[in-house]
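Only one protein chain is missing; all other protein chains are in place.
All chains are identified by letter, namely A and B, in their written order; residue positions are counted from 1 within each chain.
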Amino acid sequence: MGIISKLPAYMETIPGGGILTTTTEKLLNLSRASSLWYMLFGLACCAIEGLMATGASRYDFDRFGMIFRASPRQSDLMIVAGTLTHKMGKRLKVLYDQMPDPKYVIAMGGCANNGGPFYYDCYSVMKGVDKIVPVDIYIPGCPPRPESVLEACIQLQEKVKKEKMGKWSASTE
Amino acid sequence: MDSESLLKYVQEEYSERIIGGEMVKGVPVFEVKPEKWVSLCGMLRDDSDTMMHSVSNYTAVDYREKHGGFKLVITIFSHILNHRLTLETLLPAKDDEIPEIETLATVWPTTIWFEREHAELFGIEFINHPDPRHLMLDDDWDEGYPMRRGWTGTDFVVKPDK
Partner (left out) sequence: MSVKQLRTEEMLINMGPQHPSTHGVCKLVIKMDGEEVKYIQPHVGFLHRSIEKIAENRNYPQFVPYTDRIDYCASMNANHAYVVAAEKLGDVEIPERAEYLRVIMAELNRIASHLVWLATFTIDLGAVTPFLYAFREREDILDLFEMTCGQRLTYNYMTIGGVGWDIPKEFEPKLRQFLKIFPSRIDDYEDLLTNNPIFLHRTKGVGVLPKETAYEYSVSGPSLRGSGVKWDIRKAEPYSIYDKFDFDIPIGTEGDAWDRYKVRLQELRESAKIVEQAIDGLPGGDFKKKVPLTWKPPEGEVFCRIEAPRGEMAYHIISDGTPKPYRMKIRTASFCNLQVLPIIGVNHMIADLVAIFGSLDIILPEVDR
């Protein structure tokens, strides 16, 4: 609230201070980065840490402008939290395809990165989410702490802020 | 009923249906003839002295090398009388053979899922099963029966380097 209530008081004293110049790209990226809505994609253990504990009052995900959506069609970000099996892999691809561009993926935890503890001797676990969808951020840990989920989101926001405007419009054509 | 008297009771009452019974770590364990498997289970459930109306666990074990077949092991218990016992039966099978046995779903409906799991993971066929679909594996799974011993698996099973 501080910046919104106090900024005009300072800026109006400067001649022409009411006008802010920036590039469209920066404006778009800033607004996109500060309202990344993520899809609830809790698969296993990481869902409790990454989605529920992080969303609860102690870590408070909402202050990053991140709100969970139950539908892929309303979300920009998919946090794959947990072990992905071959059976679920097909469904993950369908859900990813349903998300509108621009879209991002965070692979949370060892299992989503490369299979984690289920890498060896296992016949049903997919060895990493990146086998089927492109991943932007990997979070190590089994499960990662909520702090590292927050750090991953900050990193993702940095990435979004640096993006070129043409990237996503080209991909939709 | 305590374990000792339960062992004695079942051995006397159902002697023609079991092959043998012994005490293993304080729990009576009986070896059952495969053709009497379902009927014995039904009787133990309905008998007012045993009242085995719940299933604690239901396992299939691959004993093809040791005993020449698969073993089904079921642990049943009674909430009311607070006792439990274990029944075992051996289904002869060699190499890639698929053994068959009558389903237990008519006795305890909870075994439906257990049997679906055993069918897909071990390759045991349950006759008259009400819902013979895959449970854990995908519908288009065709890589064999992964829980069988010696199953080498597909290319996505990674073995650690020795």
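By our rule, a residue touches a chain if its C-beta (ideal position, glycine included) is under 8 Å from a C-beta of that chain, and two chains touch if they have at least 3 such contacts.
Worth saying up front: this structure is predicted, and the values here are computed from it rather than measured.
Participant: With respect to the chain omitted from the figure, which of A:Phe41, A:Phe61 or A:Tyr138 is a touching residue?
Facilitator: The single option touching the absent chain is A:Phe41.
Participant: For review purposes, identify every residue of chain B that touches the missing chain, sorted by number.
Facilitator: 24-25, 27, 53-57, 59, 61-62, 73, 75, 79, 82, 86, 108-110, 112-113, 134-138, 146-147, 149
Participant: Mind pulling the chain A residues that touch the left-out chain?
Facilitator: Within chain A, the residues touching the omitted chain are 40-45, 47-49, 52-53, 56-58, 70, 82-83, 85, 87-88, 91, 95, 117-118, 120-125, 142-143, 145.
Everything that follows uses one rule, which is that only the chains that are shown with their structure count from here on.
Participant: Show me the residue ranges of chain B that touch chain A in the complex, using the header's touch definition.
Facilitator: Listed in rising order, the residues of chain B that touch chain A are 136-138, 143, 146, 153-154, 156-160.
Participant: What residues on chain A touch chain B, complex-wise?
Facilitator: Per the touch definition, chain A meets chain B at residues 86-87, 119-124, 127.
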